[in-house]
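Working notes, structure below.
A single protein chain has been omitted; all remaining protein chains appear in their positions.
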Amino acid sequence: MFISVVSATSRRSSNTRLIADTYLSILQSKGHQAQIIDLADVPSDFIGQGLYNGKSENPSWKSMQDIVNASDKFVFIIPEYNGSFPGILKVWVDGLQFPSSFKGKKGGLVGISDGTQGGALAMGHFADILNYLGMNTLALRPRFIQIGKHLQEGKLTNAEYLKFLELHADQLIAF
Amino acid sequence: MFISVVSATSRRSSNTRLIADTYLSILQSKGHQAQIIDLADVPSDFIGQGLYNGKSENPSWKSMQDIVNASDKFVFIIPEYNGSFPGILKVWVDGLQFPSSFKGKKGGLVGISDGTQGGALAMGHFADILNYLGMNTLALRPRFIQIGKHLQEGKLTNAEYLKFLELHADQLIAF
Amino acid sequence: MFISVVSATSRRSSNTRLIADTYLSILQSKGHQAQIIDLADVPSDFIGQGLYNGKSENPSWKSMQDIVNASDKFVFIIPEYNGSFPGILKVWVDGLQFPSSFKGKKGGLVGISDGTQGGALAMGHFADILNYLGMNTLALRPRFIQIGKHLQEGKLTNAEYLKFLELHADQLIAF
Partner (left out) sequence: MFISVVSATSRRSSNTRLIADTYLSILQSKGHQAQIIDLADVPSDFIGQGLYNGKSENPSWKSMQDIVNASDKFVFIIPEYNGSFPGILKVWVDGLQFPSSFKGKKGGLVGISDGTQGGALAMGHFADILNYLGMNTLALRPRFIQIGKHLQEGKLTNAEYLKFLELHADQLIAF
């Protein structure tokens, strides 16, 4: 079993990436093979016509697609942007091979926000998309609200949030 | 009153653009000032770090932002991509100035699809985002299903769909 | 202009009703005619076959329908039940005359919860329904989280929440 942890923003050095790294450590500490897919690595010429013509020619895109193909499970760490998921997440999904990339695979979602919504709508919207693509998703969806208060020197300091990630990882592994 | 008609895909020469052009003609024939915003014109280097740093430096982006600033109302022509709206639409929204771009303005949605869903979820998801941004949206949301059957030589041939666009435009103008 | 304030739970003496009463006072203090519709008053034999056969025979149902018919605008005070709106709210909507009850009218939503979600999904779901029924809804959707902390002796004590209700009422009146 190979699990990809998707850091769902194109922003570099994001809080989202910190949570993704934390999730990766949890998976690895439980003896599972896992890897980060950081959407900050989506080629910058990817939108526009790249999405429709010859997208596989871009080597950095091809390598992303290869990791997706090799993954059995996914966890999406989704920051709340304008009340939903970041556009880059859907652009990335729109560019992946269909339906082989996600069909029949399994996934989980974690929402984070500066405010108090914690990505409730972001995860609801994106789960509709994953369902459409044929990926079964875990019911458990952590909502990490006011995330800025719970990160210090690059570490997640909220013990309850950490426990929630552990539980989520256990459920994703068993799913 | 100035109305922007957003063709919500980065694909060139799309069916979506045809519907957008049809909507534009209806608005102009009723004596209103209107313009197309074609998301195929989003600068191709826009994702990646362009979204966060110095985005206003890109002249083609700046011109898009200027049209948004000048618009009182918007209608979004949304093709269904993977069960929701195209990622480019949200990337574009994520890059616009907040909250001045949409707050207190008014909008409408039209969904189109090759299948039978007609963008029901796409419009539901995107309306949640517009609400979050403070834009009031029209209840009336045409769903144009199996759109390929209703376009011929670049024209929308379904009389019922045309009437529905007329009604929508009337409501958007009066909104 | 006549505005109905819908207390969207069948629970008697609810926190929802307190918020509804507060909203009513705000409307009245601004000189507007308004009334509460308390869903605790939905006749208890309403589900089952009452919904489909002879529903207008029940006098208490008929009086509810009369108030709906007389209303130009609605505000729905929606407590979060199991991650969405209470079932009674949709049962009530399903029993009302269609499409005259809501079509072409205007509405607003306020979400309340004991937890931190504040009815984000509840309002998203219910707004989809109101859109379907032809009611334009306000973008502004207050989310009152951890409501129990902000009520004392039957009064809403959080000044920010009160200000938010004022703003919402002003927007609903002007909508």
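Observations
For reference, chains read A, B and C in written order, and residue numbers begin at 1 within each chain.
Methods note: a residue touches a chain if its C-beta (ideal position, glycine included) is under 8 Å from a C-beta of that chain, and two chains touch if they have at least 3 such contacts.
For clarity, every value in this text was computed on a predicted model and none was experimentally measured.
Considering the whole complex, the hidden chain is in touch with A, B, C. In the complete complex, the hidden chain is touched by one of A:Gln33, A:Asn69, A:Asn136 or A:Thr157, namely A:Asn136.
When the whole complex is considered, the residue among C:Ile36, C:Ile67 or C:Val91 that touches the unshown chain is C:Val91.
Contact with the chain not shown here comes from a single listed residue; of B:Ala20, B:Val68, B:Leu121 or B:Leu156, that residue is B:Leu121. For subunit C, the residues touching the absent chain in the complete assembly are 10-12, 40, 42-52, 81-94, 98, 121, 125, 128-129, 131-133. Although one chain is hidden here, its contacts on subunit B can still be listed: residues 116-118, 120-121, 124, 143, 145.
In the full complex, subunit A contacts the hidden chain through residues 124, 127-128, 130-141, 175.
As a working rule, only the chains that are shown with their structure count from here on.
Of all residue numbers used at the contact between subunit B and subunit C, over half are used by both chains, marking a mostly same-residue interface. Using mean Cα coordinates as chain centres, the one most removed from subunit A is C. Centroid to centroid, with C-alpha atoms defining each point, subunit A and subunit B lie 27 Å apart.
Subunit A and subunit C have centres, each the mean of its CA atoms, that are 36 Å apart. Subunit B and subunit C have centres, each the mean of its CA atoms, that are 31 Å apart. Shared interface positions of subunit B, i.e. residues touching 2 or more other chains, are given as 128, 131-133.
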